[in-house]
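Take a look at the structure set out below.
One protein chain is absent from this view; the other protein chains keep their places.
Labels for the chains are A, B and C, by order of writing; each one numbers its residues from 1.
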Amino acid sequence: MKLLNGEILANKKYGENLYKLEVFSPYICRNCLPGQFINIKCAYEGMLDPLLRRPFSIYEIDKKFNVFSVLYMVKGKGTDFMARLVKGGMLDFIGPLGIGFKADEEIKNYLLLGGGIGIAPLSLIAKELMETGKNIFFLAGFKDEAFFLWERDLIKIARNYKIFTENGSFGQKGIPSVYLKENMHLYKNYKLVVCGPKEMLKNIQGILRDFPGIVADALMEERMACGIGVCMGCIIKIKKSPGGFEYKKVCTDGPIFNLMEVIFD
Amino acid sequence: MKLLNGEILANKKYGENLYKLEVFSPYICRNCLPGQFINIKCAYEGMLDPLLRRPFSIYEIDKKFNVFSVLYMVKGKGTDFMARLVKGGMLDFIGPLGIGFKADEEIKNYLLLGGGIGIAPLSLIAKELMETGKNIFFLAGFKDEAFFLWERDLIKIARNYKIFTENGSFGQKGIPSVYLKENMHLYKNYKLVVCGPKEMLKNIQGILRDFPGIVADALMEERMACGIGVCMGCIIKIKKSPGGFEYKKVCTDGPIFNLMEVIFD
Amino acid sequence: MTDKNTYETDLSVKFGKISLKNPVISCSGTFAGGLQYSRFFDISKLGAVTTKSFSLKKKDGNPSPRIWETASGMLNSIGLQNEGIDFFISTQLEEIRNLGAEIILSIFGESAEEFKKIALKIKPVLKHLKAIELNYSCPNVKAGGMAFCGVPENIRTITSEIKSIIDIPLIAKLSPNFGPVTECAIQAKKGGADAVSVINTVTGTAFDIDTYKPRLANIVGGLSGPAIKPAALLQVYQLAKGKIIPIIGMGGIYSWQDAVEFLIAGAAAVGIGTVNFSQPDAGEKIIAGISEYLISKNINSINDIIGKAL
Partner (left out) sequence: MTDKNTYETDLSVKFGKISLKNPVISCSGTFAGGLQYSRFFDISKLGAVTTKSFSLKKKDGNPSPRIWETASGMLNSIGLQNEGIDFFISTQLEEIRNLGAEIILSIFGESAEEFKKIALKIKPVLKHLKAIELNYSCPNVKAGGMAFCGVPENIRTITSEIKSIIDIPLIAKLSPNFGPVTECAIQAKKGGADAVSVINTVTGTAFDIDTYKPRLANIVGGLSGPAIKPAALLQVYQLAKGKIIPIIGMGGIYSWQDAVEFLIAGAAAVGIGTVNFSQPDAGEKIIAGISEYLISKNINSINDIIGKAL
C-alpha cells in the first residue's frame, strides 16, 4: 500500500449516476488483487470538505497499459466531486487496501452474486477466476437500466450470467436472491461470492442456512476513516464460538468475510 | 443585486497566478457600474469549504455580447478553486454589489493609480471616464511581469499611462507612489482614484496631505462575510469631525471612499 | 421553488406562547432587519425574522478585522455593533413590518439594569412583536454577553425581571462555552422564558503565522457555520431529552436536511445564521425543502417529526 498520484485517463459516464474512472498506475496494476480497494481523496488540495477519503473497489486492471479503473455511483459530495474530475488531472489515492480475493484450489465452481454497484469488485474477481480456469456463474440484480452498459464489460469476462432488474428495464424482471432461493439446489457445490446492499447479504445468509456446508464469501462495506486499520472505525461483528462475537475491521481484516459468520444487527 | 448563475465563457491564464474569467450575464452587463463588485461562491454545491463567497471587482463589461469579466490573482483556496473552473460551467455569484463609481461633472482630469490587482476595477473606471470624455492618466505599479498581458487591455482604453515594475521586468523600474510624489504638482487639478495594497494607499494619503483641496477616491478592501451590509464584518474607520471616527461598511458604504477620510491603523 | 401558498402540508409550529407559520427563523446578527434579503426572496415566508441584538444605546462594536474564515465555518468578533433600541423602534420595526415578516426582537444588556431599561422602551411596540430574544451569550463583549451563562442564576433573575415589565413571550439565547446548556435552560425556565435559543457561537481564535498577530483585532471570536453543527445538535438533543423547555435549534444549519436534523433531534423551531451569507436565499430554500420532505414522506404536519429521534 502506498500514497499515490495517478493520471486520470478517462472519467466516462456509464449510466444514470454511474461513472468509470480510469487511472494510470503501474504500482496498482502490479500489486492489486481482486477484492482490494483504494481510498480516494475527494477534494482539491487545501479544501477541507469532504475531509475523509472514500473507498472504492478496483473494477478492472489492464496490466499491459498499466491502467486500472473504478466503477462508481454518485451518492454524495465525495462521488459528486469525482464525477467532475477530468482527463489529464491527477487522482490522489491510497492503495491497494484490504485483503484480496484468492481462488480456492479445491473449488471448481463459483457463483458470483452482485446487487447494484456490488458488481464492481465481483467483475474483477470473475475475471481472475476465469483466468485460473474456474467455472463461474454471475448473477446480478439492479433497480433499473443504470447498469445497462456494464453488460458489455461482463460479456468479455463471463458467458454464464443472468441479469435481473426490479423494473424489468433490462435483463429479467425480478431480483437475484429470489432466483437463488428457488435454484440454490443447482449450486450446492459452488462457492458463493456476494457483494451488495446489507439487506441483500442478510437475505442470502438466510437462504444459505438451509444448505449447511456451503462456502460463501461476502464483500462488506462499512464507513471508514483511515482505511488502513488504525482508527477502529469500520468494524463489523463476526461470530465467535460459542455464541459470542468479535469486532473485525472491514478495511484490513476484510473487506472479504465468511458470509455465514457475519452478524447483521 | 441578485443571486445569479452565469455561464462561464472563458477562464484564461493572464500571467503568473493571474486569470481572467468571462461570464455571460445580461443582468450584470445592464446594471453594473464601474467600481462595483460581485461575490463568488468558490465551492461546488454541497461542499462546505471554503464557506464564504469571495469578492471581486468587475473588470470589463461587454454590453453587446452581455459578457463581463473578472481579473483575479490566485491567493488561497477560493481563488485556487476559481482557477480550475472551465468553459461551459456555471458561476454562482451575487451582484452587482457596492456603490459604483460616478464621474464628477465638474472634473475633467482623472489620475488613476493602481497597485497590483488594484488595476482591475480601475480599468473599468478608466473606460467609463474615457467614454464620458474625461482626460485620464493611468499609473500602474507591479512587482514583476505577471501583469504583462494587461497592458494589451489597457491600451484599448487609455493612451496616457505609465507602468512601473519593482524589478523592471516590464514598464519602468520603480514604484508609482514615488513617481507621484515627485510629479504631484503636475496633477493638482486632477481627481485621483486609487486602488491597491493598504500600504500604498496609506503612502498616497501621506503624499496628498501636502496638497490641500485635492480630491481622491480610494477603492478599499476588507474581509467580507455577507457582502450586502448585513454582518458588519467589513468595517473600516472613517474620519468624523472633530477628531473622531465612525465605522463604515466597505461592502455597502463603499468600496469607494474619500481617501483623505480613511483612517489606517 | 414552492410558493408559500401552495404548501400541501402543515408547517406551523407552536411552542410556549409562540406560534409560527413555519419553524424557520433567521438568526440574530445574520439577517439585519431582513431588508437586504428581501432582494433575494419574500422574507415574510420565514417563520420569523430575528433582529440583530439591540442595546440601549448605539454601540460601535469591536475594531477591524472582525471576521476570519475557518474550515467550514467563520469567526466573528463584531461586538454587537448596533444602532441602539431607539433605531429599532423608530425605523427598523416599520421596515420589517412593511415586508410582512413576523418579528423576534433580540436585545442585549451589559447588566440587568440595561436589560430592564430596554424592556421599558419597547413596551409601546410589543404588539408588533412575536417574541423577545434575550441575548445572554455574545462572546464578543467585555461586559455581560456570554458571562451571563457562566452564572446560570443570572438568567433566571434577569428573565423574570423582564417578564415583570413586559408581557410577551421571552426566548433566552444560550452559550455553549460552559459545557452543556442544561443548567442555563433550567434557570431560563424558572425565570419564565417560553423557549431557549441553542446555540450562540463557540469561542475560537486564529493567528497569522507571518505577523504573529491575531486574525481578529479582538483576538477571541465566535465560531459559526457548519463546523459547529455536530456540537450544536448534541446540545439540542440532550436538552430536548430533558424536556425542560422548548428549543429553537441553531448552529451550522446549511441545508433543509440540516434543519430537519435539528427538528427530529427535538428542536421546536430552527435558526439559520451564517448560511445566509453564503446562500442569501437559504431561508426560502430550506422552508421549501422541509415541506417537500414532509410531502414525500406523507407526513401531514411538521409536528409529527419534531423530536422523532429522541
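Here, contacts are C-beta pairs under 8 Å (C-beta built on N, C-alpha and C of every residue); 3 or more make two chains touch, one makes a residue touch a chain.
Since the structure is predicted, the reported quantities are computational estimates derived from the model, not experimental observations.
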Query: Among the options C:Val125, C:Ala217, C:Ile244 or C:Ile264, which residue touches the chain absent from this view?
result: C:Ile264
Message: Can you say which of C:Ile89, C:Ala217 or C:Ala231 touches the chain missing from this structure?
response: C:Ala231
Contact partner of the left-out chain, one of C:Leu11, C:Val24, C:Ala48 or C:Leu75: C:Leu75
Query: Who touches the missing chain here, B:Leu48, B:Leu71 or B:Leu124?
result: B:Leu48
Field: Residues of chain C in contact with the chain not shown
entry: 70-73, 75, 150, 177-179, 202-207, 209, 212-214, 219-221, 223, 225-231, 233-234, 237, 252, 254, 257, 260-261, 264-265, 293, 308-309
Statement: Touching the unshown chain, chain B contributes residues 48-49
- prompt: For chain A, which residues lie in contact with the unshown chain of the complex?
  reply: 1-3, 41, 48-53, 94, 222-237, 246-247, 265
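The working rule: only the chains that are shown with their structure count from here on.
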Query: Looking at every pair of chains, which has the largest contact count?
result: B-C
- line: Between chain A and chain B, the Cα-mean centres are separated in Å by 53
Message: As a quick test, compute the distance in whole Å between the mean CA positions of chain A and chain C.
response: 46
Field: Interface hub residues of chain B, defined as touching at least two other chains
entry: 48-50
Query: If you look at chain C, which of its residues touch at least two other chains?
result: 71-72, 226
